[in-house]
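With one protein chain removed, the remaining protein chains of the complex are shown where they sit.
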Amino acid sequence: MTTFAQLLFAGIALGSVYALVALGFTVVFRATRVINFAQGEMLAFGAFLTSWLVLSGGLPFWLALVVGAGVTAGIGLAFQALVLRFALGRPDFTVVMLTLGLAAILQSAIPPLFGSNPRANGDPWGASALHAAGLVLNWVQIWSIVTAVVVLVAFYWFNRSHFGLAMRAAAADEEAALAVGIPLRRVFAVAWALAGLVACIGGVFVAGFPSTLDPTVGNVALLAFPAIILGGIDSTTGAVLGGFLIGAVQELTAGYQPQYLSWLGHNFYLAAPYVVMILVLLVRPYGLFGSRPAERL
Amino acid sequence: MTGLAVAARVGDAPPSRSLLPKDARPGWRRLWLAAIAVLGLLLPFMVNGYWLATAVFVLIAAIGALGLDVLTGRTGQISLGHAFFLGAGAYTGGVLGGRYGLSAALWIPAAAVVAGILGGLVGPTALRLRGLYLAIVTIGLVFIGQHVFVNVSYLSGGPGGEALPVPRFGRLNFATGAHVGGLFLNRDGLYYYLALVLLAGAMVYVSNVGHSRPGRAMSAVRDRELAAAVLGVDVARTKVTAFVLSSMLAGLSGALYGSFLGFVVPTQWNLTLSIQYVVMIVVGGMATVWGPVLGAAVVVGLPALLQNVSGSLPFLATGTNNHGVLTVSDASAIAYGVFLIVFLLVEPRGIVGLGRRFASLGSWFATTRQEKKADGVNTD
Amino acid sequence: MSALLEVRDLTVAYEPGLALDAVTLEGADGGATCLLGPNGAGKTTLLRAISGLLRFHGGRILAGEVRYAGQRVTGADPARLVAAGMAQVLEGRRVFTTLTVDENLRTGPLGRRHKQRRGEQRDRVLALFPRLAERLGQPAGLLSGGEQQMLAVGRALMSSPGLLLLDEPSLGLAPLVTQGIAAALAQINAEGTTLVVVEQSSALAQAVARDGYLIHTGEIRAHGPLSQLLADEQVLSTYLGVKQA
Amino acid sequence: MNALEVRELSLRFGAVAALDGVSFDVAAGELFAVIGPNGAGKTSLFNLLSRITPLSSGTVRYFGQDLLAFRAHELAGAGMARTFQNLGLFLPLTALDNVLVGRNHAMRAGLVGSGLRLPAARREEAANRRAAWEALAFVGAAAVAQRPVGSLPYGMQKRVEIARALAMEPRLLLLDEPVAGMSRGERGEIAELVGRLHADTDTTVLLVEHDMGVVMGLADRVLVLDFGRVIACGTPAQVQADGKVVAAYLGQPLP
Partner (left out) sequence: STSTGGSTASTGSGAFKTGPGVDLAAKSITLGVLTPLSGPAALIGSPLTNGQKAYFDSLNANGGINGWKVNLTVQDTKYDPQTQVQEYNQLAPGVLFLGQSLGSPTTQAIESLASSAGILVGTAAQDSAFVNQKINAVIGTPYAVDTANAMFYVSQHKPAAKLGIIYQNDAYGTDGLKGFTAGVAAYNLNKVADATYNATDTAFTSQVLAMKNAGADTVVLTALPTPAATMVGTAASMGYHPQWIFQGPAWSEFLMSSTGDPTGKATAVAPALVGVWILDYEAAWGDTSVAGMNQFLAVQKQYFPTQVPDNYFLYGYCLALMEKNLLAKAIAARDLTRAGVLDAKLHLGTIDFGGLLPNATYTPSLGPADRQTGISQVDAGAPGYLKQIEPYFTSSAAQSMTFAG
């Protein structure tokens, strides 16, 4: 039972990181209908920058996090202002490729800027943990879960605002959005800045104890894909629940599959999120909370 | 269609001519093709080993990209699962050519067939999914595929990887090189011509299909699925057909790739590889025959070029990335990202679009202003 | 009356070639102008050039200028123009398919001022199109064609604009609804909104507009009071393809 | 034989009854118009007939056969063609290719035949190109045959779509607002064209249109829908004089 609870907690903690990554994906998707393939790299960049500010810059963690998140948001903003601005009206596919370009740049910029040695993320919690009911709950993980929930609530309100509506309108039809007076650039800029912001926060938590930070940290974004799809790619709530669900599925599979379903092979937990995702999609082609396209002839 | 074809302007024209638009293409297009053919045939004698190997990788990738374009560019089904079919082709070659020692005349086509069958099996599950949902489910294919590859050692040699066979057609042994028509071709030279022939065949084939019933059905499904159905297109069948054709070409490409590489590990059939293929078709220009080829040349060739330039810089003048110094490889990767962005902003329709633009620039100067205005306007 | 909208020597090209050639046009403040012309004449292109949406269609302004309320706005940010009072109904409906009817009506420039104005207009729009009131919670993409068109017109009216550009507002609408729109347009025109209407069926145009411009193959071929234009046999037969009995 | 026998057709979307117990017959060779206010259910009716909306309540016989026996893409081969209110064109394709997609059901070429350009496939392709060309010429769109339809003006796109439906060589042609968005002159042309088609061939035509001039000039009979229910059915003259129709739909014509 404690094993189960411990795995579940680990799964939810991991899931909260997926949720933060997934929120980054959805905020961009809701405004642009585009999957941002640079989300993982933005995350890595934010985490490295924050760590660097703490360890080499001597800033207190919270200040470093604010600066790091600000700069990462700035990267999102800059990408919108310098690149995507010129891609208005281009096919979604092209824009997706542009995010791949950003990913390539960020990925190669991290080692020269910060080195590629593993490093601590600079958070103040370190290895401290809460011991309760025979379980060990790391403070970083607890905070990660709390943060994911707080960010979810913030996003929930944001989406219901007039600005959130403008974002969805922009995603539905850019030209029509301009025609009704929605300032597309501003809307996109905010979406990208938010994506950068949550990327940085997510990155810091991915690299929290017991993990360490290294340049491959961005890979976590790949693992968040099943989460966003499972939840429904344009649903904020879906992203977070999908994140928690996938995290739990992954950890529980890792914990029990070798014992009970060993014929599925080594490390089935890596494929499990995708298997769950595909099974869900076969029943609900637009995920648990995603909206179907409203189209008719 | 190629980047060189100018959109033919047809007046109230003699139908016979416009019925066969190929005849309407300018003669210099043939010249171009001839020049490309000559260049393609002579290349191995013009470059060093580095560029020959790079050219082989380009040709092999182009076959796979052509396949992805059938599915994504022509049928509109975004797939990030191409790596899985590439891997399936490679391992089919490994089992049949390596384990059973069959002739390359068997295992190369068999790789295409096996991958095609897998595509046919995967296709139907994808029928209900649209757009990015499909794209991400196909990512699942990559992860599940890797899981299978890692665990089924019989296919893949397990996590440690496996050596793949070098083609052998009777006495023509690629491993040792061979005399062909009086010329000695080494291993890479032989691979080059094999890949060249297969690519050329695939291009002609895909072009033919694209210009006839199945190709049009694919485009119709891509553009408007429901309308296509009402017009008599069997949407499900068309999609599955596209999956099969696409994964057959992927299998072919994967078998050649694995064989040329000599040794493959399960983890290399990963998402990054899939993404590279998507970049190829987008950068080259989707739903065209030359697009995937040119895209492959850029995606495989450009890093090679940047890398090669870096090789000529003095050793370690660049330091190492332990010390926070920009290495040449990092710099070239950044340059690649910048190129991708700038290029797509300048020409969203890919290299082929760029070519079209030059071609239409030509015709722009050739027609008078008055004609331009009248173009397409119904004046009756 | 001074001109709220002035277009001078506007020349526009798409990739294949020219679509507008030195077009000059004026929309008098408080006036109602109709653009007439056959298919492909360049009517939509002219509206796109005015509202700054050309780039979505690969079009470029080669020469000339657009002035709105005395200011040069050639190639301006479309969203700014809307905020400054220029609203439009796009060709082909273009409702936000994933948003509900209600949400479609609520979209518009950001900011409190605009929000307030929209609140006042909402009742008016729903009174004009009772059908929409019945469908408020439905995703707009699932509406019938005519219902979408009502929504498109209603959405443009929400910002109570100073200048309203309408590209075929009666497209696919039942006769009764077309009559309703004609009346509504006449009313907001009387309240001071300047109108520029592109219409193929001249019935609605005639009911609303006073001035007329005839565009053909990207050039203005005639202009003057609309009733005169439509009475001109040559205009009708040469440019509008109406066969005389 | 009747081209269509529709009985008690109903269709609901949640609380909305798009169609509510609709019954009518269309005789073979008839030009039958369906009119009604926006949202009355006309397009929904077409969608049911072309099997892209599942038929759950009511029956339809299509030239004597149960419509349920067909899947959407099989109807093309069974002689049903339609145009779409919002245009169902494939925008990047040329006009000619669009029309050729309409001939899909008449073509057999597969991956082998077309990929290898076998003689049979080439003959088939050439013959169908000719047919497509003729259809374009018939509607006056031959001049734009090689242009991507996305760059054509709206009116021309509508013509191409009609050409595509004609190229399918239909027994039953469903036209959803064929003249919407066209100029006065063009409306006359299209109306004439539909009339000619109807007169020259034995094609049955089902026409949805809000242009009363066109409807009343062409139709043999008119069916009026309102809120998914039939409120009138008869000759154009009968319908125009019907008070319910005037109140729900026609109103007082603009000058």
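Letters A, B, C and D name the chains as they come in the text, with residue numbers starting at 1 for each one.
Keep in mind that, in the parts below, a contact is a pair of C-beta atoms (placed from the backbone, for glycine too) under 8 Å apart; a residue touches a chain by one contact, two chains touch by 3 or more.
Since the model is a prediction, treat every value here as computed from it, not as a measurement.
Here the chain not displayed is in touch, across the complete complex, with A, B.
The hidden chain makes contact, of the residues B:110, B:150 or B:280, with B:150. When the omitted chain is restored, the residue from A:26, A:39, A:80 or A:108 that touches it is A:108.
By the touch criterion stated above, the residues of subunit B touching the omitted chain are 48-50, 52-54, 57, 150, 158-161, 163, 166, 175-176, 187-188, 260-265, 267-268, 303-304, 307-308, 310-311, 315-316, 320-323, 327-330, 333. Mapped onto subunit A, the interface with the missing chain covers residues 3, 6-7, 10-11, 14, 17, 55-56, 108, 111, 116-120, 126-127, 129, 131, 136, 138, 206, 209-212, 214-217, 219-220, 222-223, 250-251, 254-255, 258, 266-267, 269-270.
As a convention for this text, only the chains that are shown with their structure count from here on.
C-beta contact counts were set side by side for A-B and A-C; A-B has more. Inter-chain centre distance (subunit A to subunit C, centres taken as mean C-alpha positions): 42 Å. The centroid of the Cα atoms in subunit A and the matching centroid in subunit D are 48 Å apart.
Shared interface positions of subunit B, defined as residues touching 2 or more other chains, are 7, 226-227, 230, 376, 378, 380. The set of subunit C residues that touch two or more partner chains comprises 16, 38-40, 142, 241.
For subunit B in complex with subunit A, the residues that touch the partner chain are 78, 125, 128-130, 132-133, 135-137, 139-140, 143-144, 146-148, 150-151, 226-227, 230, 271, 275, 278-279, 282-283, 286, 321-327, 329-331, 333-334, 336-341, 344-345, 348. Interface residues of subunit B facing subunit D in the complex, by the touch rule stated above, are 7-13, 15, 18-19, 21, 205-206, 208-209, 211-217, 219-220, 222-224, 226-235, 241, 245, 287, 376, 378, 380.
Residues 51-53, 55-56, 77-83, 87-88, 90, 94-99, 103-104, 106-110, 114-115, 139-142, 155-156, 159 of subunit C are the ones that touch subunit A when the two sit in their complex.
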